[in-house]
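Quick one: the structure is below, and I'll ask about it shortly.
The complex appears here without one of its protein chains, the remainder shown in place.
Labels for the chains are A, B and C, by order of writing; each one numbers its residues from 1.
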């Protein structure tokens, strides 16, 4: 695991630097659903980086699968107009060309050990946000980052999003000890996704604040202009107003622990 | 589950009120080991309530089992001298008389479903700190509180201390969604024990701060004058100096989320 | 852990010897509910040892708590009339005298680390069936047996009954690797309880047969004359007819692997 330990990663995205010393908030809808939806998001969401799902890894083949290439075009268009970096999730090597204008490529929890995808992403020069698999240990999480780094791309952002446990209060149990582990064993930034761990709106705030207090370098939060009409993850997306309130608390807690 | 929902619990301990609206820090050594040790603790530890183990539920019969009744006498003596409330863990109904002068009786994770013990504690008039079992759901945790309350004692303090998961970074995985669950489904205060979840000193701080940010009503933290010489839980006890630094951060984070 | 390894345990119950070389089936209702119920059980159930719950460790205080002392009297009466050994679960040290005529005392999963109870049972001369806690490792399971053995009572029967995992098909996930672990690290017999792991009648058979094939030394199965009217564990108790069919298959599989 030489690559990870050797040098500290500073990842420049727009004017922001993501590293194990900084703090960055990513937010946006689970899925890019329409131009209208993203117009509201880019206008009203005060956040460093905008997220928006294009290809969606849905458990069932009969659920909404995302707008795919069209979603990426919408993201590109708004990104240029608003000069705001964007992140979206890749599901397969073949989709890579479509991500040319996307600032950060996300590898989802279900693909954390899709090693061929990781190797391919190791050969490009673009930041990768790598989510921890729901059934994977921290050792395996770090080893997956190493697949990217060993192939040449050192711009890896780690992201804890909850593991499968017997506890069924939240959809997944956030393993906050992961933050300290990544910080002490690697030089990579570690983000937390409280939305997918929570599964319901009311759990997003306590889990987000807990993650910040535990020392994470960023959050990725699902926000939708109208969650009730969302095509996916209806129950866990915040409204823009809810997000703004949370953002203030997040900043306040961050200022106490940075 | 009528008893739990009907009325908010305000539990007076000394001058402090423990409730779902307040915040209280309990700290002290895993085990009461000697008069000298506790002398330092009571003199130097700036904390609302002092903890000290008397009867120790050790996994192996060959490990140090605690000083038992002697530990309780030491606690009683210092408590009176310093006018500082104390908490210690009971392991069996027969020990109950020995806890007369102890302010809060703790039921450990391993006894969370020792229903005969819970029923007996339901018949006395003394606050009970009930820890969640490492393999128990939140529903079971609340039902165990109900065993105490249904028998007449409404002074129950809940305490999350981590659950068993496949993740082995920490000794147990803190299930911080438990805090929100207890707050919305019961009127009981919910504490968190970051020390037993962590298992190592360096994880105590991030987990403690995370618990505070997630909205808990108190912390119970292991502190020893000289952790290297502790007879139990050597690796997870903070020094008094480490605790003081943590306490400042805890207070700062609490002020942002209260 | 000297006691466990030193000598092989042969536990005589009636004419049967329970050891790490033999195979024994225990069956009977979750709870002793009435004389009529147990009359049918003792008359019709063709099994080595009869089980019947007296004091019941129910998650909720509002559920049926067992007939208590009365159940033990019923068991004693039938045991003498039919000359058939019986097993029942103890929940507290104070109940011990009531178990005088019970052949095997069961310690349930929820009391696996009720160390004061274990120590007390270590001082009597009677076989103890110790169930593994739902959140406990195999190391902890063996250490709990050691609490009994270190106090003088070597007649310990281990019993795997499933652990808490994220999988929710069965109530608990049987950890069948436990059988091999107990056999190689101790000289104690290892039983399996497929009923509590299953949670539903249809899963009892595959889990029971799997346990036998994996080399266990016995099964403990819930059987009720009329499961639909059972006061507890309605969904997982077999009828006597279902049990008889299963028993034939169990014997057939055992003959292939013994």
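Throughout what follows, contacts are C-beta pairs under 8 Å (C-beta built on N, C-alpha and C of every residue); 3 or more make two chains touch, one makes a residue touch a chain.
Note that the coordinates shown come from a computational prediction; the quantities given were computed from them, not determined experimentally.
Chemist: Would you indicate which residue among C:46, C:80, C:168 or C:226 is in contact with the undisplayed chain?
Modeler: Considering the complete complex, C:168 is the one touching the chain left out.
Chemist: Could you list which residues of chain A touch the chain missing from the display?
Modeler: The missing chain touches chain A at positions 1, 55, 57-62, 91-95, 110-111, 113-117, 119, 133-137, 139-140, 143-144, 146-147, 150-151, 163-164.
Chemist: Across the whole complex, list the residues on chain B that are touched by the chain not included here.
Modeler: Interface residues of chain B facing the absent chain: 164-166.
Chemist: Can you list, in ascending order, the chain C residues touching the missing chain?
Modeler: Residues 135, 137-138, 163, 165-170, 173-181, 184, 198, 202-203, 206-207, 209-215, 249, 252-253, 256-257 of chain C touch the chain that is not shown.
The rule is short, and it goes like this: only the chains that are shown with their structure count from here on.
Chemist: What angle, rounded to the nearest 5°, describes the rotation that places the Cα atoms of chain B on chain C?
Modeler: About 180 degrees of rotation relates the two copies.
Chemist: Based only on mean CA positions, could you tell me how far chain A sits from chain B in angstrom?
Modeler: It comes to 35 Å between the two C-alpha centres.
Chemist: Counting only Cα atoms for the centres, state how far chain B is from chain C in Å.
Modeler: 33
Chemist: Measuring from the mean C-alpha position of chain A to the mean C-alpha position of chain C, what distance in angstrom results?
Modeler: 48
Chemist: Considering chain A alone, which of its residues make contact with at least two other chains?
Modeler: As it turns out, chain A has residues touching two or more other chains at 165-166.
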